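The complex is shown incomplete by one protein chain, all other protein chains being positioned as in the whole.
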Amino acid sequence: MKFHIGTAAVSVLASAVWLGAASAQAQQTVNMPDVVELSGPGAVSGTNWRDGVTLAVDELNAKGGILGRKIVTTHSDTQSNPGISRAQVQKALDGDPYVILGPIFSGSVKVNMVLAQQAEVPQFTGAEAADITQAGNPYIFRTSFGQQASMPKIANYIRDGVKAKSVALVWVNNDFGKGGRDNFAREMAARGIKVTVDISTESGQVDFAADVVKVKSANADAVFVYTNEEESARFLREARKQGIRVPLIGETTLLNQKVIELAGDAANGVRGHVGLSADVPVAAIQAFKDKFIKRFNYSPDHNAIKGYTAVHAIRYVTEKIGKFDRKLLAKTLHGLTITPQMEPGILIETTWDDKGDIDRISFLAEVVDGKQRITQTLPKLGK
Amino acid sequence: MTRARNLSRAIAALAVCAVLVAAPFGLKPYGIYLLSLWAVMTIAAMGLNLTLGYAGQISLAQAAFVGIGAYTAAILTTQGWPFALAFLLSAALCFAIGWLLGYPALRVQHHYLAFVTLAFTTLVFLVLRNEEWLTRGIYGISGIPRPDVLGWSTGAPRDYYFFCLGMLGLVTLATGWLVRSPWGRAFMALRENPIRAASLGVDTRRYTLIAFALGSALGGIAGALYAPLVQFIDPTPFALGLSLNLLLMVIVGGSGFFFGPFLGALVSVLLPEWLRFTEGLYLLIYAAFVMALMAFCPSGLLGIAERLFRPAAKTDDPPALRARKTAP
Partner (left out) sequence: MTDLVQLLVAGLATGAIYALVAVGFTLLWQTSQTINFAQGEFVMVPAFFVLAAMKFGGASFPVALLLGLIASLLVLGVLFKKLLVDPMIRHGVLPLVISTIALALFLKEGVKEFYAADAQPFPALWATTNITVVGAVIALQNLVIIGVAIAAIAALQWFLAATRTGRSMQATAQNPLLARILGIRVERMILYTFLINAGLVALASVLISPIYLAKFSNGETLGLVAFIAAIVGGFNQVRGAIAGGLLLGVLDNLVAAYVSTQYRGAIPLFLLIAVILFRPQGLLGRAEERSV
């Protein structure tokens, strides 16, 4: 028995020493840890984000870094679990970072941004839930539209472009899907469009026969699909197979290159709002896409753009204020507009408001012949 | 001779306690968090060890009980109830549900019990996720407060760690007492040979039920401590994965050994940190390690320690497994 206690004791001691060992930071570097979903349901988004960040960091370091200091980024996995994300952010904060990058899943962000706020460290997140920027946190910054900005745009399109009076709603039962669904339902109600059926699906679901049957019998004018990439592809195939005729409408994910690749022909005819995408006909974004494919051998999605632009935005503001001052960074970014002329890495003109929300132009698109085609450019909301 | 042994045991125990108390002073908040998590997981694993290691029942329901405990504590404390009350209610509720679940479930053979408890865990997860009115569903409950213990606020990481450590100590003492009592011996009789135990007049059903319910209550206690630790809970962590994780903790540490859960939880919580340099391969390494362990020493790490230091041990099977081979 004593050996068991002994074994345990030695283990605890060794672990304590290991954990306590602080890693010495060289003075000539700036620490920007990345905490993002690298496994679990968020793995695809997180991996894209991480690779976008890596591309940006390497580009900047090749030119000398920020204000002469090289950027050091470690990538930690939240496992798509808010509790773990909180621990990872705590660990990142322990290393005295300049800013924190990530995560993408809204549930995780809501939990760990409290820590970052307490430590007064700016956090650049890929999350889209509306309430993230409504909690009064002066250090949180988005890298893409919040659902409160994107949902009204898609709702307007459904009312004016598709002219639908009723809509069937299909969503994935995780915090991404549920948040989107709640926002969407609210926008529909505000415009007097009836949601005739509300179908929740599981993350990782493979069989959509029953869901499509339900959609068909709901007889709506349009179908709004808000699920993750693979599920979207499977749903589209089943919908095509069972002959759904009404327009299938989505928000960024549904028209994403990965979904088109997986769904094949079934993706043709899908329409929707695209906040950010690697397929829009903007030269800077196309150049980014080529660089990304060359380096990583796969096509980036909007999460890669989010990560990439975040790092460049941070560099721009830091060099603008001339020093590494977290509070000043946050203050300066509020209300700032960065154009590609000022900073090519921003790819597309972006404005941050005083809550950390983003304003950019966005696009309406349709999938034609296996490619995403922009049909309309929507202007920025503000200014 | 035994006096010297008892003395050296006491010294070893004191040394461990000293290390555990001193540890947080040299650690950053993240390190302290990991230690607190270890303490909480050890309590849950001890509960499972009671059910599996001592009473010989394969349960995959522990994650559900941790979840029920966590949600009970979270819902009540965010409504303003005092933590002590929420804590006791968590433990009592899990004991009761464990009893109710065990009553019909323990009539079936071991491998069937594994599946019934597996189904139970998944069902509980679905309920936690879908019943928004109670649990806030997928959005989870945030802002869970940390308790005030007799005027001492446990809000800071180090203070909450000491609180968890204290609870772990209490649970260890209570479980230790239980295991050495006649009840504990009845559990072990059940595990070794249930039919013989029955023929000797041990009410097998009742004792199995008690072991199962107590193990569940410990799971609830762990959950009630987990909620204020992370200060946010959603249904995700309380799914089948956690049950499997706890099972691995108990087995890797050495099921049926009293300190097995401590070691198993340590490995499980700290392995990702130790193996960070492998960049995402750590799960592969952990899986390979478990398979190798099962092939060479199924009695877990403490089984290895026992073999190394006490080679006179009769067989190389751990207490929990000896029965399995002879049972039909």
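Letters A and B name the chains as they come in the text, with residue numbers starting at 1 for each one.
In this text, a residue touches a chain if its C-beta (ideal position, glycine included) is under 8 Å from a C-beta of that chain, and two chains touch if they have at least 3 such contacts.
Computed from a predicted model, the values in this text were never measured in an experiment.
Engineer: Have a look at A:Asp58, A:Glu120, A:Asp160 or A:Glu261 and name the one touching the chain we're not showing.
Structural biologist: Touching the chain that is not displayed is residue A:Glu261.
Engineer: Pick out which of A:Ala135, A:Ala210, A:Ala287 or A:Met342 touches the chain that's been left out of the picture.
Structural biologist: Counting the whole complex, the residue in contact with the absent chain is A:Ala210.
Engineer: Among A:Ser200, A:Thr252 or A:Thr318, which one is in touch with the chain left out?
Structural biologist: Among A:Ser200, A:Thr252 or A:Thr318, only A:Ser200 touches the chain that is not shown.
Engineer: Touching residues of subunit A against the unshown chain: what are they?
Structural biologist: Within subunit A, the residues that touch the unshown chain are 39, 43-44, 47, 173, 199-202, 204, 206-207, 209-211, 213-214, 216-217, 229-230, 233-234, 237, 241-243, 258, 261-262, 264.
Engineer: Contact with the hidden chain only, please: which subunit B residues?
Structural biologist: Counting over the whole complex, subunit B touches the hidden chain at residues 58, 104-105, 107-112, 114-116, 118-120, 122-123, 126, 130, 195, 244, 247-248, 251, 280-281, 283-284, 286-288, 290-291, 294-295, 298, 317, 320-321, 324-325, 328.
Here, only the chains that are shown with their structure count from here on.
Engineer: Give the list of subunit B residues in touch with subunit A in this complex.
Structural biologist: Listed in rising order, the residues of subunit B that touch subunit A are 5, 8-9, 12-13, 15-16, 19-20, 23, 26-31, 33-35, 37, 129, 137-140, 142, 230-234, 236-237, 257-259, 262-263, 266, 270, 273-274, 280, 301-302, 305-306, 309-310.
Engineer: Quick one: which bits of subunit A touch subunit B in the complex? Just the residue numbers, please.
Structural biologist: Residues of subunit A touching subunit B: 1-9, 11-13, 15-20, 22, 38-39, 77, 80-83, 86-87, 90-91, 93-94, 107, 110-111, 173-175, 178.
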